[in-house]
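Omission of a single protein chain aside, the complex is shown with its protein chains in their original locations.
On to chain A.
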Amino acid sequence: MCQVHGEDDIILDSLVPSISSGAGRKCVKCNENVAIIMIGTNGTFCELCFEKHFTHKFRASMGRNPVVRNGEKVAIAFSGGSNSAALINLVKEGLSNNAARKLKFKAGIIFVDESSIYPHIDGMNNKLEEVRDLMIDSGFPYHVIKLEEVLNVDDINIEITSGMATTSKSMMIHEIIHSSLTLTAKQELLYRLRCRLLSYKATQLGYNHVFLGETSTRLAVNILSNVALGRGFHLAQDTGFTDGERHQKIGCDLLRPLRDVTTKEVVMYNTLHKVKTVFFPNMATKQSNMSSIQNLTESFVFGLVAGFPSTETTVYRTSNKIKGVKFVEGNAKTISTTKFCSLCLGVMDTHSSNSKASAKADLYYSETLCKGLLGSSVESSVDGGKNSSTELRSKTEGSLCYSCLATQKETQSSAKDYLAKLAIKSVQDGDEKEICEKLNDVL
């Protein structure tokens, strides 16, 4: 069995798919035309059949999850990348008169301009112009919103200590993101802020839903990295077709209509349809695999997919089976008494904050150990010895879920300040709600 040159070699050889014989293979669907794409291990599709297959998958996921009603307005979140560009094209085709079953909603595009957090990258303005041209070409109404507008969602101002006379919102958001100590925390914070902004802005602009371009490949990465980040509790909302009631406090829901197609299929679709994309460098650009949990998970998943294409579907189908925490419908009390994380807006998973056996308690324990080793002088110099900040901090920590708390622990000054203000805001909102309810009861 273990011989290097044994009989097993022959068996092994026959197990490895004979790739070279793939040249000029016929389409498995129509058995006539020459295939142009391999899906999974054996699915060879020709141009026509692939097109049908791809559009069908998009329409089927829309059909299975009838969230968007006739006549509603949907905002497509566009990043310039291939996924969202394909999504725009699919919606455009679905709305055109020659579509088989015409989609019955109105669409618009929202582009989040994140250039203020990448001031050192040249050519951003040219790229923004390119994106604008693409959005004009699409024929849909479009809106360009700046990432810093997320501060307006909760009307938050933070102090920054850069010595500049004027502190603009764009500088604030730059500080918030870049005061995080690790790339993991930066990427996580940016993702949460972006979702917040999209949901809020779309509602303000009169939309009922937001379409995200996340594909099954992206979701497979997100599922695994979210579990690694301690976000398992919110997995259904983070990776399902809809995020449910998660953003109801600030805006509309986020939907993922591309969750049944892979990124490879998207790229092929774009190539066939000559869909143009604009690549914006981001925090993961030119970073090594090991730079953050998200990047490491991504290379892990892609590495597996290269050898075993079905890994992707196996991972993401798992998320279909996971059910999130659901509110009892018609029971308003359940919603009002449920606590939400002030950053990611997910249902709180740290109820047992007093319990010594919770993951949260462990987080504190390891923090105390670290502080003990480093000496308390470090902590006091960072804090500037403010008593009020300690109080603020405990308030913040009470209103963050486990994962956001872990993220918060990897941030410094500005980001901590932002999170604290978010927390205060949510506590105030909670109080207001309680008062309103009591009033309602009395009346």
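A few points about this structure:
Here, a residue touches a chain if its C-beta (ideal position, glycine included) is under 8 Å from a C-beta of that chain, and two chains touch if they have at least 3 such contacts; residues count from 1.
Convention: contacts and distances are computed from a predicted model.
Missing chain, UniProt name from the options "Haloacid dehalogenase-like hydrolase domain-containing protein 2", "Ubiquitin-related modifier 1 homolog", "small monomeric GTPase" or "Trafficking protein particle complex subunit": "Ubiquitin-related modifier 1 homolog". Among A:M135, A:L198 or A:V305, only A:V305 touches the chain that is left out of the view.
In the complete complex, the hidden chain is touched by one of A:V67, A:L95 or A:V267, namely A:V267. Among A:N295, A:S319 or A:S414, only A:N295 touches the chain left out of the display.
Across the interface with the omitted chain, chain A contributes residues 19-20, 22-23, 25, 35-38, 44, 81-82, 217-218, 221, 263-264, 267-268, 271-272, 277, 279, 281-288, 294-295, 298-299, 302-303, 305-306.
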